[in-house]
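In what follows, a structure is listed as structure tokens, so that the remarks can point back to it.
Of the protein chains in this complex, one is absent; all others appear in place.
Right, chain A next:
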Amino acid sequence: MKVHEYLKTVEEQIRCKSIWEDIRTELLGHIEEDTEYFRRKGMSREEAVERAVEEMGDPVETGIELDKVHRTRLDVKLLLFFIGIDLLTVVLAIAYFKGEMPDDVSKYMLWRGTGLFFLLMFSFGGYRKEYFSKPYQLWLLFFIISAVFMMISVFGGAAVEDSGFHLTDMAYQTMLFSNVAGFGGLAFYYRKGGYGEVRRLLAIAGVVCLLSMISRQYFFTFMVVLAHVIILTIAVRRGWFRIKRREFLIKLWSLPGLLALFGVPMVYRAIRDHRIAQSVRKYLDMDDTPGMLLRLFGSAGILGIFVMILLIIGVFLWMLYDIRKLTNQYCNIICTGVLTAFSMMVLYSLLAMMGFGDISQVFFPFFSVNRFSNGGALYLYYILLGTFLHMHRHDKVLPKAELPTKRAA
């Protein structure tokens, strides 16, 4: 049997194509070593190669065994858990409106359904390395998604007090947060670079932060800045760039530090004017999960709110624990980006609840019954969850060296 025939037969048994190249390189290396060994024993080149291939064993058996190891497995328990949490909020909405569903609630159910479709689509989707092999494709994807969600916000969103812009709608805000996961992917691509690559990443983050300023909501922009700084810090601390880490991180964190200082008088004024309590009461009057629980179950609803808060904290802690187990750095940073995006949504929602943002755009992942944005915010939430499951599924099978660095490209 010829070498290429042996390798082809092995590959044909393995369903996960993204691992083919890695396996081919390893097996070919082994055949070459064995060929040299037989050459030293006095065999001709042809004889040595033939013997080396023979020594490898049955290619079909080898391929089948490798296929068993490299099969992508969707974490069904995790998927069912996410869907289960979702069903809880749907059941709550049905119980709250008692069948007399206003038009937007029926739409809401439709959005949930479409969202679940997105979740499954992103979870099961095949991995395509070419999507990520050139950063301009990521850029293009980012701008297309931005444009789509801007349009959703303009035509479907509610105007925000004081700003007059429709663009501040939750769908667009969520989109900017979810960009953090993509930013992690770009950081991975530019790893092994120096200050030039880091400046490029800062420029990308800068554009996103500028886009966030269109909302004219100070705390929202602050969250977007913070999310990007967190991802870049993780990348730098992992030693991905040839830079003076400590010096760079001090400079990097000086920006959110400075912004936080500006925020202190705003928080002080809000406390002095008792705006926080008023704002929280206003939020509880809304048809979101806490308000619905209180109106459905009275004082027992407080316990329900408490349980749901514990549930969110539990899910977040579990996600953090799970991310630490991911061995593939690419999957790891993308999932970290997803968790950061969810965390920023929670932080922003808490601030909005306290009167530092638009109260109608509060959206707690795994918790809120969001009925804004024509489902846009929900779709992004599901896409992020789907991305998390997808990366989780591919962590063990994605070859470590598959995604090229800028240098290799």
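In the analysis below, a contact is a pair of C-beta atoms (placed from the backbone, for glycine too) under 8 Å apart; a residue touches a chain by one contact, two chains touch by 3 or more; residues count from 1.
The rule is simple: contacts and distances are computed from a predicted model.
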item: Per UniProt, the name of the complex member that is left out, chosen from "DNA-binding protein", "GLPGLI family protein", "Helix-turn-helix transcriptional regulator" or "Amino acid ABC transporter permease"; value: "Helix-turn-helix transcriptional regulator"
item: Among A:4, A:17 or A:68, residue touching the chain not depicted; value: A:68
item: Residue, one of A:15, A:30 or A:199, that touches the chain absent here; value: A:30
item: Chain A, residues in touch with the chain not shown (by the definition above); value: 23, 25-27, 29-30, 32-34, 55-59, 61-62, 65-66, 68-70, 327, 396, 400-401
